[in-house]
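For this view, one protein chain was removed and the others were kept in their places.
Letters are used for the chains, namely A, B and C, taken in the order the chains are written, and counting of residues starts over at 1 for each.
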Amino acid sequence: MSFDATNSSKSFKSVGTRPLRPDGVDKVTGRARYGADFNMPGQLVARVLRSKHAHAKIKSIDTSRAETVKGVKAVVTAADLPDLTDGDPALFAVLDNCMARNKAMYDGHAIAAVAAIDEKAAKAALKLIAVDYEILPHVTDVDAATLPDAPVLNEAIFTQGVEPKSTRPSNIANRTEFGHGDVDVGFSHADSVVERSYKTEQTHQGYIEPHACVANCNPDGTAELWVCTQGHFVYRQVCADLLGIEVSKLRVTSSEIGGGFGGKTHVWTEPVALALSRKANRPVKLVMSRDEVFRASGPTSATSIDVKIGANKDGIITAATATLRYTSGPYADMWAELGAMTSFACYDLENVKTVGLEVIVNRPKVAAYRAPSAPMAAFAVESAIDELAQKIGMNPVDFRIQNVASEGTQSSYGPIYGPIGIGPTLEAAKAHPHMSAPLGKNQGRGMACGFWFNFGGQTCTDLNISADGTVTIAVGTVDVGGSRASLSLIAAEELGLSYDNIKAVVADTSTLGYNDMTDGSRGTFSTSMATISAARNAIEIMRHRAALMWDIPLGDVYWEDGHAHAAGTKHGNLAPLSVKDIAAEAGKTGGPIAGHSELVADGAGVSFATHICDIDVDPETGSSRVVRYTVIQDAGKAVHPSYVEGQYQGGAAQGIGWALNEEYIYGEDGRLQNPGFLDYRIPVCSDLPMIDTQILEIPNPKHPYGVRGVGETSIVPPLAAIANAVSNAVGVRMTHIPVSPPRILAALTDAKD
Amino acid sequence: MRYERPDTMQAATALLAGAEAKSFVLAGGTDLLVRMQNDDFEADLIVDIKAISGMAKVTETDDGFVIGAGVPSVALFEDTALVAAWPGVVEAANLIGSTQIQGRCTIVGNLCNASPAADSVPALVAAGAVAQVAGPSGTRDVAVIDIPTGPGKTSLAKGEIIQAILLPKPNARTGDAYLRFIPRTEMDIAVVGVAVNLTLNEDGTVIAARVALGAVGPKVILVDTAAKAVIGSKLEDVVLQALSESCSAACTPINDKRGTVAFRTQVAGVLARRAAQTAYTRAGGK
Amino acid sequence: MSSIAVATIINDDKVEFLCQPDETLLDILRNRLGLMGTKEGCGTGDCGACSTIMDGRVVCSCLVLGAEAQGRTIETIEGMANGSKLHPLQRKFIEHAALQCGICTPGFLMAAKALLEVNPNPTETQIRFWLAGNLCRCTGYDKIVRAVQDAAAEIRGETT
Partner (left out) sequence: MFDVKLWAGLQHLADNQKVVPIEARTIRELLRKMENQYPGLAEPIKGHVAVSINGVIYRNDWSQELPKGAEIMLIRRLAGG
């Protein structure tokens, strides 16, 4: 805990360069092993039976016929996953979501599962499981669920956070509030006010790799899990808790991960695979189909948001309020709260109030999706900001600059900001050639700002120096987008070695201490801190070894540029010792040389971005195309700029998809209509232009190299940037995301009438 | 389930005619294999017709073009004579799915799948294409428009296979075009599809027209009123307006995950106008 | 269901296998032949992760029956490099950081290879439309398109 993470600005040799990623060859030759690419001897195939009802009481489940199918080795239901959650509601929600206990809460909710020698037998068995359902009334729409006549989905849920205490069960699980000042007074000073309601539809992270795992429970109480996950240590903890396995007896190995974006921070089927393996006493492979991924894993919230913002004629915002209703699926969670925290975070406001309402619906359990909850809030707020700027006759970038938060501003969610980067991104946007480029006919330009937190958290790195002077680093944060390259650069920088001398691997849960997940933009931020710390520890050891090799006092040995140097001239101009020199003698100077670090990388700070986008709209069909897109974001320090750009571009593309075409569509029957990539329309290559990026580097004072997390913020502004661009192109304010062609055409038609 | 790959059409139709339960013809497989992924899919027999001679060929005859049932869409695009004669049909066939799908999917499969939103079907109907149907008792020719009877349903009898599509040689000064609306730029099913086929006289006046709509009714719609609106004209603005209105009026769409009634109706008219202008230019009109 | 014997050529090797009539080529490659470089993202031809080249045309192997491979020539990602020498597309994908998670990469490489074989000098628009059947959720496609352009230039002999 003594590690000093303070930024000490320095010039870099490795950090900031763009070497080839260490896992590149494996990934372009098909050798990289993902979740579904692993097999064990005697392995069974698992399939899950899922509810086709949006809401139904499970009166009984009869698995007896399924068990008689030849080749079937185990059938499990909720009875095989007894409740060991000890009153922890969040953990119970995970358990109930893995396997429905009393009620099916959404189309796709797991009811039972089968392990068999092949897929055919498993499928045949699923058809023979008899479930007696009592169909219950359902509700999937966020607003409908809050109406007084809506079916109450969970009789045990009473709205938390209201006074006086609520006495009737409700689909509003909790109410949270943030802000400061007096908004009524603020609005009384406003010359112009914009007040509107907005809606966004539910989207999915849309990773191309479906969830997949191989589970193996042994009769001696040990177990293994091979799984695609953003956090194998967290999966280990949750699975051990749910199955009653001692944590250290469950070894979890993270495979290469084919995309996660938050959706693989949460267990969905892994406890089921373990339960099947335990019952069958055989390894079990469970791979979700794409249909299952959409119906039963991690979408984000659908939302309905009311915003009111007032400004005086000088362009100062005098008050701002927002009420944010977020769906969380069938269980209480905290998604609306995150929306309420982030909504006005970009601005310096004297009077601000946000209220979050968490809404229970018959949809899948919501999981984090890249800067969870922030994009929807930003859509509503940044749309209103744009409209207000127009109303008072200021250009949108100047209006934002006028009201921007900076060091010392009290954030809308409470704390006072340290040094932050929103102002510089806005200034950069204002100066960017994109901002002044001419627009064509039927084109519109939009801009928006976005905010997200950075996480730190528990992190370990083991750094081992081999006899030839090369170095392996074993890290515990899953590499989702090139972090092994970044962390190798960091180790090379700190040790003064070349990048090629470093090999980074992701360790399994039995070979490294606990690590939090790769989430909250923390992977490179946190593990680079642990890696720097581990490297410094190794350097200390190497100084000792050099002193021994030279037989001089430790105090006379200093480290520079990858070498131990003897200080001054009193030791007879000893030639510096390289890492290789020292490593070669390690056996004689005290054994293998390693550096370890176990730390909490707290104090990660916050992250901001500004996006600009041009859209071309066909006013006759409502078709729209993004023709130019620019991302400006503060990275603190870009360790591997190519992969920082990649995060900016990828987040923007996901946001563009969300803004234009992606949405969960539910039928009257409460069933998901589009659980596939055909009708859940993520952007394809021909939908997008090149996405320009501008990396700002405002060093993070709380990181030795000034690094900030960069993974998530880029998905926050696009919804609003696109909506603003479309609104400007067609002259009608678009308030419902996605702004799909039917919505644009309907808005144009309504405006004409 | 059995998989059979007969060498002759007689053998193929006999297999299908003799099948006791559900059987399917496999050509490109881009619809059939998707259906096979469904847990509820059951079949007793799949007959792969690609080994039958002639299935994989486009043949130009004195009367027109014979497109075998196994010809993938991409091969139509590679046939320069066909592209010159029926650019609208080829562009429609080339809108089905991705590059990967293009390498496998066939216009016969597109027709037999009987989706109201099939891209190539309106273009074939506008072009006056004929399906050559082989059955246990010989072959018969059926107008393409008479093959689909509703979503997922065709007029083919048990044991019958469409072995080829016949496209006539276009008359002089004929041009066709197909446009569809999709939310993205690729990979979507048509929300609306419009095909227009025009023949002009020497002064550029339309003397024959066929206008067909997809995805706005339970099956492809041939819009006679739209054809009447443009015959005798040079596609003046008022004529295009009439064409557009008659197409919108002919729509009988539904609201679904891909589009609304209002959207489909409105956009059908817009695309009809645009497709007509392209067809007119291709026919040599100015 | 009785098994079907299939003889085919995969990555220049004669390969024989037995399959069930309803098994896809993707199932065969992954489960029977151990060629797991070909990925399954959807199983319905919508994502392109399972792209392979069959008789010179790129196809979704999830939409081809194993039995249909009889007598065909199939290329998969495992056959793309020439020994230890990467194909220019493979090298440029790494150089341009055109992959993040990498699950879509084998499919993109197969599709891009097929493109450059028919069109050695594609425009950006042609690249984008050709690759529209390959979904990538990480990159926003920018670096993928640049990698393909650069590889094409190298294959044409225009750059290093």
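We take it that a contact is a pair of C-beta atoms (placed from the backbone, for glycine too) under 8 Å apart; a residue touches a chain by one contact, two chains touch by 3 or more.
Note that the structure is a prediction, hence the values are computed from the model and not measured.
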{"item": "Visible chains that the absent chain touches, using the contact criterion stated earlier", "value": "A"}
{"item": "Absent-chain contact - pick from A:348, A:634 or A:712", "value": "A:712"}
{"item": "Contact residue for the chain not shown (choose from A:35, A:469, A:605 or A:742)", "value": "A:605"}
{"item": "Candidate in contact with the missing chain, chosen from A:161, A:181, A:496 or A:576", "value": "A:161"}
{"item": "Candidate in contact with the missing chain, chosen from A:458, A:610 or A:649", "value": "A:458"}
{"item": "Contact partner of the left-out chain, one of A:205, A:461 or A:610", "value": "A:205"}
{"item": "Which of A:151, A:244 or A:418 contacts the chain that the document leaves out", "value": "A:418"}
{"item": "Chain A residues that touch the omitted chain in the full complex", "value": "1, 90, 160-161, 163, 174, 176-178, 205, 260-263, 265, 334, 337-338, 341, 368-372, 411, 413-418, 452-453, 455-458, 519-522, 600, 602-606, 702, 711-712"}
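The working rule: only the chains that are shown with their structure count from here on.
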{"item": "Graph class of chain-chain contacts, one of line, ring, star, complete, other", "value": "complete"}
{"item": "Between A-B and A-C, the pair with more C-beta contacts", "value": "A-C"}
{"item": "Per Cα centroids, the chain farthest from chain A", "value": "B"}
{"item": "Chain centre separation in whole Å, for chain C relative to chain A (CA means)", "value": "29"}
{"item": "Intercentroid distance (Cα basis), chain B paired with chain A, Å", "value": "44"}
{"item": "Where chain A touches two or more other chains, by residue", "value": "289, 677-678, 683-684, 686-687"}
{"item": "Contacts with two or more other chains, residues of chain C listed in rising order", "value": "43-44, 46, 129, 131-134"}
{"item": "Residue numbers on chain A that touch chain C, as the complex places them", "value": "18, 20-21, 23-25, 27-34, 36-37, 205-210, 256-261, 287, 289-290, 480-482, 642-643, 645-646, 649-650, 652-654, 676-678, 682-688, 690-691"}
{"item": "Chain B contact footprint on chain C (complex, rising order)", "value": "1-2, 4, 21-22, 24, 43-46, 48, 51, 54, 57-60, 62-65, 67-68, 70, 111, 114-115, 129-134"}
{"item": "Residues on chain C engaged by chain A in the complex (per definition of touch)", "value": "30, 35-44, 46-47, 49, 76-78, 80-81, 86, 90-91, 93-97, 99-106, 109, 124-125, 127-129, 131-146"}
